[in-house]
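Report on the structure given below.
Of the protein chains in this complex, all but one are displayed in their positions.
A, B and C are the chain letters, set down in written order, and residue numbers restart from 1 in every chain.
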Amino acid sequence: MAPDMQSLLDRISAAMQRRTDRGAVASYIPELGQVDPDQFAIAVATADGKLFHAGDALTRFSAQSITKVFTLAIALGRAGDQLWNRVGREPSGTAFNSIVQLEHERGRPRNPFVNAGAIVTTDELLAGREPKEALAEILGFIRAAAGDDDIHINKAVASSETRHGHRNFALANFLASFGNLKNTPEKTLGTYFHQCATEMTTVQLAKAGRFLIGADKGPSLVSQGRVRRLNALMLTCGHYDGSGEFAYRVGLPAKSGVGGGILAIVPGKASVAVWSPGLDHNGNSKLGTEAMERLAREMDWSVF
Amino acid sequence: MAPDMQSLLDRISAAMQRRTDRGAVASYIPELGQVDPDQFAIAVATADGKLFHAGDALTRFSAQSITKVFTLAIALGRAGDQLWNRVGREPSGTAFNSIVQLEHERGRPRNPFVNAGAIVTTDELLAGREPKEALAEILGFIRAAAGDDDIHINKAVASSETRHGHRNFALANFLASFGNLKNTPEKTLGTYFHQCATEMTTVQLAKAGRFLIGADKGPSLVSQGRVRRLNALMLTCGHYDGSGEFAYRVGLPAKSGVGGGILAIVPGKASVAVWSPGLDHNGNSKLGTEAMERLAREMDWSVF
Amino acid sequence: MAPDMQSLLDRISAAMQRRTDRGAVASYIPELGQVDPDQFAIAVATADGKLFHAGDALTRFSAQSITKVFTLAIALGRAGDQLWNRVGREPSGTAFNSIVQLEHERGRPRNPFVNAGAIVTTDELLAGREPKEALAEILGFIRAAAGDDDIHINKAVASSETRHGHRNFALANFLASFGNLKNTPEKTLGTYFHQCATEMTTVQLAKAGRFLIGADKGPSLVSQGRVRRLNALMLTCGHYDGSGEFAYRVGLPAKSGVGGGILAIVPGKASVAVWSPGLDHNGNSKLGTEAMERLAREMDWSVF
Partner (left out) sequence: MAPDMQSLLDRISAAMQRRTDRGAVASYIPELGQVDPDQFAIAVATADGKLFHAGDALTRFSAQSITKVFTLAIALGRAGDQLWNRVGREPSGTAFNSIVQLEHERGRPRNPFVNAGAIVTTDELLAGREPKEALAEILGFIRAAAGDDDIHINKAVASSETRHGHRNFALANFLASFGNLKNTPEKTLGTYFHQCATEMTTVQLAKAGRFLIGADKGPSLVSQGRVRRLNALMLTCGHYDGSGEFAYRVGLPAKSGVGGGILAIVPGKASVAVWSPGLDHNGNSKLGTEAMERLAREMDWSVF
């Protein structure tokens, strides 16, 4: 019999709060580096509409790369399979911000979740309109998915990313040099940095993930076929060069962000969000991963 | 309502038999190059003990890399998590026989399904005994899994692989140069080539895969936890640098072999085998992949 | 006995004018793509002050990467060996605009003649002042070396490079992401593009190279020790991934530019310039290389 969810989340949260080896908080921009590492939150939104949470689950954090799931869903809705002419669907085998494979493969990023691929996705989503419109659509999608309008972009974070985003400017210019950017690097990255600066609470993130539960559970924002494909991409590519490890240990499709959040999907059953700012060497939340592993094991949740 | 399985397999088989664009048969050894490309087979072994098949499902073919699933299961049983000191669990992002990443990562292969990783797995399984004993264990495991003793190694194929196996000798010697081989390259590769030369029918392969259905279905050769982890590795790494694509299109853990076979698992429900000798550019069965995609879609089978 | 220089240059020029396989003119910016490919020029400035030329030797062309020799000489004069903390002295083994090695070697370019290394050199030369001042110094150095003030920057070329310079913006931002850029990418590249847009005639280029003849011949702009080191770098790195080939065939230190020019040095004897706009697959002048090979052979000129 499945354990009582609330008491399970409380136990996991308490265990994580006690931990001292919490990984390193991302520090490439001051706004992220100042986040208190001693925070932890977990939230579960179930297919039958229940919501559970524990820890700092009402504290906002920077969603960062987790937003790539939402923009991918929107871009596929707009461009359909044409998007795959510009970006692949394979794990990269390299770091999230690597440029090596982009040179070997002549400007076509490996998947939509490494930085280069997400820049292409945002660029596709921008086509023919202003950043403001595209960002409104992204934010609108996330708010609709979460059923909560109190989700916003932190502009200080976005402009700090712009000031320190040399690596992403390198990627965007590299893409442009291969003709794989429809807008200027500045315009696409401006949008990309704002999208990444979306802030959510752990509860909001869990709710926003419900559209990926599938099987007609959660808000019906995309078709069941697309839900499955998004989950497939999350499982194979969602944790960068730690995706195989996460699949092995946790067994659920998931997407991490450098702000310390992870969104994981239990198909047909639940959407789970965890947050803890300290990261492992692949840039994924250290305690978040452990919490997910424990939750999945105790709930007997796995796609396998 | 799920369609009638037998008629579905018949329809898929008939459609595949009519196809003219069948990919290219592996030709690096004469024994594989001579296989008639106009063959196709599909077989399903369900969790409740039923068996369905269509096409050339009683014709033997060379299992090749599909055997890596069985040797990995045995090696994990013998060495436990120690095996992961020698080989990783991440998709490679490169071809099945690439040596590049092995140099960058100092002799630790990315996962047990690329050639280098499978050589390490076989090497681990050999430790302290003769090839004959190790091969007897591998064959014994496969026969027990399939519930069929009429599964054998084709020695002509094995010795042809040895004569033409320069790339694998390069990989094995490279591993040895980093101290990641316990036996001589000749001994480990001798065993590896024999293991890969195991022949099965499509029906036998579907039956042999039942132990990965999990949930106490099929023969209980490994624990449920290990079943899930093997499936996770198959999903993220089982199709080499086409794993992301297979996950996206089919959504099931699976392992392909250069002989044209694919073993796919529907957790809790079924083990599926397909076979068609023509390969795509990643070395995976072209029609086999298409047949799996169609079967999964019509049966609404997906882990996502 | 050495052949008569003027008649030798006339013969080489006539032979090259007749050639129809001239390589492809660089076309990444319109200004270069419109250059008439049917041009050829050669000029020799000897250690004893004589000047010979043949062909279109009074036609201006875009010096492009050949200017990297002059900026390197200036940067070494300003920063001394400190420059080598920021850039290496080894052949790259990759294309002139490759970013791969830059990632593997964490932002330190292989040598000052690949694009990334030249950007670092220009950045060093800029430090603490405005582009206008740095460019004045570069132009002043080249004019002094050539003994000719009629050498200018083509601003239309410079701004076209800026508009089409995505690959260089990628390199500069990548350098910045590793902390190996002292100025903004825009400022450094603005200077770099203007420097590359310097125009010279083949005669002016031959004269500008005299300071590298060494042995107290030519204008004494740098010490004899530094002359040797500049020549060493030109020989090992001056033709990008064709440097070994040029050393093998011609045997002289030399630097090529994408505008089709080559400056070669015969230590103690002469400075030679050739120009023909068509390029080989490494981006070096096709007929220029052949002309240099023939001149060197007939004059028995080689450092080896």
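The rule is short, and it goes like this: a residue touches a chain if its C-beta (ideal position, glycine included) is under 8 Å from a C-beta of that chain, and two chains touch if they have at least 3 such contacts.
Just so it is clear, the structure is predicted and the values come from calculations on it, not from any experiment.
Enquirer: May I ask you to name the displayed chains that the omitted chain touches in the full complex?
Expert: If we consider the entire complex, the absent chain touches B, C.
Enquirer: For the full complex, which residue in B:Gly23, B:Gly55, B:Pro185 or B:Pro277 touches the chain that was left out?
Expert: B:Pro185
Enquirer: Please pick, from B:Phe174, B:Phe211, B:Trp275 or B:Phe304, the residue that touches the omitted chain in the full complex.
Expert: B:Phe174
Enquirer: For the chain left out of this view, which of C:Gly23, C:Pro91 or C:Gly209 touches it?
Expert: C:Pro91
Enquirer: Can you work out which residue in C:Gly55, C:Pro185, C:Gly251 or C:Gly283 touches the chain that's missing from view?
Expert: Looking across C:Gly55, C:Pro185, C:Gly251 or C:Gly283, the contact with the absent chain belongs to C:Gly251.
Enquirer: Residue-wise, where is subunit B in contact with the chain that is not depicted?
Expert: Residues of subunit B in touch with the missing chain: 98-100, 103-104, 166-167, 169-174, 176-177, 185.
Enquirer: Please output the residues of subunit C touching the missing chain, sorted low to high.
Expert: Touch with the absent chain occurs at residues 88-94, 101, 110-111, 214, 227-229, 231-233, 235-237, 241-245, 247-248, 251, 253, 267, 302-304.
Assume only the chains that are shown with their structure count from here on.
Enquirer: Could you tell me which shape the graph of touching chains takes: line, ring, star, complete or other?
Expert: Contact pattern: an open line, chains touching in sequence.
Enquirer: With chain centres defined as C-alpha means, what is the inter-centre distance between subunit B and subunit C in Å?
Expert: Roughly 55 Å, centre to centre.
Enquirer: Report the inter-chain centroid distance for subunit A and subunit B in whole angstrom, where each centroid is the mean of the CA atoms.
Expert: 32
Enquirer: On subunit A, where are the residues touching two or more other chains?
Expert: Nothing qualifies.
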